[in-house]
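The complex appears here minus one protein chain, its other protein chains still in place.
Presenting chain A:
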Amino acid sequence: MTEIKNVGILGAGKVGIVLAQLALKAGYHVRISGSGSVEKIAMTIETLVPGATPATNQGVVAKSDLIILAIPLSRYKNIKSKLLKGKLVIDAMNYWWETDGIREEVLDPSSTSSEQVQKYFNKSTVVKTFNHMGYHNLQEEAKPAGAENRKALFVTGDDKAAVDQVAKFVDTMGFDTVVHYDIADGIMTEPGSELFGASLTKADLQNVINHFDETDFGKKIQAEEK
């Protein structure tokens, strides 16, 4: 597996910018694209993430070892599936009705959002993380490994090696991890879950994940599956 040196971020909104700041601080080369032209985000990037390179989607993807999707979920299909062919991809997105509109128009109700993202980018390896902590918590809670009260992120995907590699990357970005090897488990951190918007330590995060089926949200999901 390629060593991660170059991080590419698709999305220059609140989450994309915070992740770019963290990646830069962790020593990666960072390229970032927005929904419009490179010129449109140039001043923003130069001011808020000095050191990162604004680029087109193509420019970001071509030169990056890892791609982070930080765009509204309703727009992921605006990115051509083959553009990310062969890439390791982090899905930091969630369904969020305020920006995405009606869920049924964005997602097939029979599966989770990350399953659908993985299915769409079928030539890429998708790992879900960075999606359940608020963007300013991501910015403020990032701490070096071993730091007191360090917070943890949930990392999950179907490809074990990819998940382990992303978990290492998340650690360099400033967070402990709780790891699963099933992309469908991304549901455990989606909006409505006990973990969405929460900042927890590894032990606390692990505890909620282990008892997911007993949470209100977990029960609701189980009931829907039956």
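Simple rule for what comes next: a residue touches a chain if its C-beta (ideal position, glycine included) is under 8 Å from a C-beta of that chain, and two chains touch if they have at least 3 such contacts; residues count from 1.
The working rule: contacts and distances are computed from a predicted model.
Asker: Which of the following is the UniProt-recorded protein name of the chain this complex doesn't show: "Luciferase", "DNA-directed DNA polymerase", "Membrane protein" or "ABC transporter substrate-binding protein"?
Answerer: UniProt lists the chain that is not shown as "Luciferase".
Asker: Return the single residue from A:Lys5, A:Lys119, A:His136 or A:Lys219 that touches the missing chain.
Answerer: A:His136
Asker: Tell me which of A:Ser33, A:Ser74 or A:Thr156 is the one touching the absent chain.
Answerer: A:Ser74
Asker: Using the document's contact rule, name the residues of chain A that touch the chain not shown here.
Answerer: Interface with the chain not displayed, on the chain A side: 12-14, 17, 41, 43-44, 47-48, 74, 97-101, 134, 136-137, 139-140, 190-199.
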